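The complex appears here minus one protein chain, its other protein chains still in place.
Moving on to chain A:
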Amino acid sequence: MNRIDASDHYEVTATGQTPSLLVVVLDTNPRAWQALGPTLSISAALANILVFVNAHLAFGNDNQVAVLAAHSHRAVWLYPKSPNNSSPKSSSKKKRFGGLGGDGDVEMTGVNGSSRNTKAAPLGTSANKYPQFAAIESSILSSLQALIAETDSSDIPYTTLVAGALTTALSYINKTALSFAPAKPSSTDPNASGTGNNNGSGGAAAVAGAQQAPGLHARILVVSVSDSAPSQYIATMNAVFAAAHARIPVDTLSLSPHAAPTFLQQAAFLTGGSYAAASLNPRGLLAYLMLGFLPDAEARQHLLQATQDRVDFRAACFCHRAVVDTGFVCSVCLSIFCEPPPADAGCLTCGTRLALGHYGSKPAVVPRRRKKKKKVNGVGGREETGSATGTPAP
């Protein structure tokens, strides 16, 4: 009522919460789950993750979810996948993404086809379940079963293809974000026939707007049980930088006490996501998820996120895919090598001929004559420390 003096200033902003898209990447490496078996079985973990997914969807009608399995050799969509869904808006969207996934990922269509007919039966038979939740649950379970049935037990590596899953997730998020902004002007087209010009410019503005202020808060959650494979370093980091550029936080929950996903730790650090290791008590998975990973971008403005006190920043070299403490970096293309390239070959990535300077030689003990000219604390000191500022974040 203090406004009666009319000195207040009013601003009307668009209300309503921004829809939020959560992509869960579930590590389904059979060996890692086997090792984790006594404390937490995959079915128990999956039940918890389903509750978490439902909780995310419960925030609002517009919230979306996608679930990917990062398997030992490939990434497989668990949800969404089925084109025959009930509501027209979401089904058309899903159809589009189903097609996209089918183009980009050959294996996925196989899983789709096999599970399509099993899906109709469980959906909606219960009056005790929210229809959307039931659909997601049956979809995830059936495609996971299909995935397990397909897995050949003879040849399973210890590592998981997280990079592939991250990349797929990012392309899905990008597609969804695009469909969020310019979809609306195109749908008004038949009604507003006289405004073609207006709509055209509107589309361009929407694309610009999507880059500045996204109409969709997206984030990725990786539930990891296995080690990061050094061989995937480059692919993972490319995905992480893409995510950082698109401002998509990559959260990671590590469950296994035997493994430490170092690259995902870096991913969380670089993208502003949160990282938590539940290795001490994997059974409390749901509590970790609900407390630490449920807040989306809107809630994170108000809440403190769990941060990491120590991040393993070691990189993997490009030549032998081994994690290195000290490496050699090409000054042209910034490739990392664990040993200096042979003198005649040059950089293995870009082919630039590089000179190694005086690496390995003993530092000169005798001070040069110049240093006598009162430059003891000046230039000389600075050369040693290098630049104090870090690499600029994107």
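Keep in mind that, in the parts below, a contact is a pair of C-beta atoms (placed from the backbone, for glycine too) under 8 Å apart; a residue touches a chain by one contact, two chains touch by 3 or more; residues count from 1.
Quick note on the criterion: contacts and distances are computed from a predicted model.
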(Q) Just to verify: the chain that's not displayed, which of "Vacuolar protein sorting-associated protein", "Large ribosomal subunit protein uL3m", "RNA polymerase II transcription factor B subunit 2" or "ubiquitinyl hydrolase 1" does UniProt list as its protein name? (A) "RNA polymerase II transcription factor B subunit 2"
Q: Among A:Gly60, A:Pro157 or A:Gly351, single out the residue that touches the unshown chain.
A: A:Gly60
(Q) Given that one chain is not shown, which residue among A:Leu280, A:Leu304 or A:Ala355 touches it? (A) A:Leu304
Q: May I ask which residue of A:Pro131, A:Pro157 or A:Pro340 touches the chain that does not appear here?
A: A:Pro131
**Q.** Where the unshown chain meets chain A, residue by residue
**A.** 1-2, 4, 6, 9-17, 19, 51, 54-55, 58-62, 86-89, 124-134, 137, 181, 184-185, 187-188, 190-195, 198, 202, 205-206, 208-209, 212-213, 215, 286-287, 290-291, 294-295, 298-299, 301-304
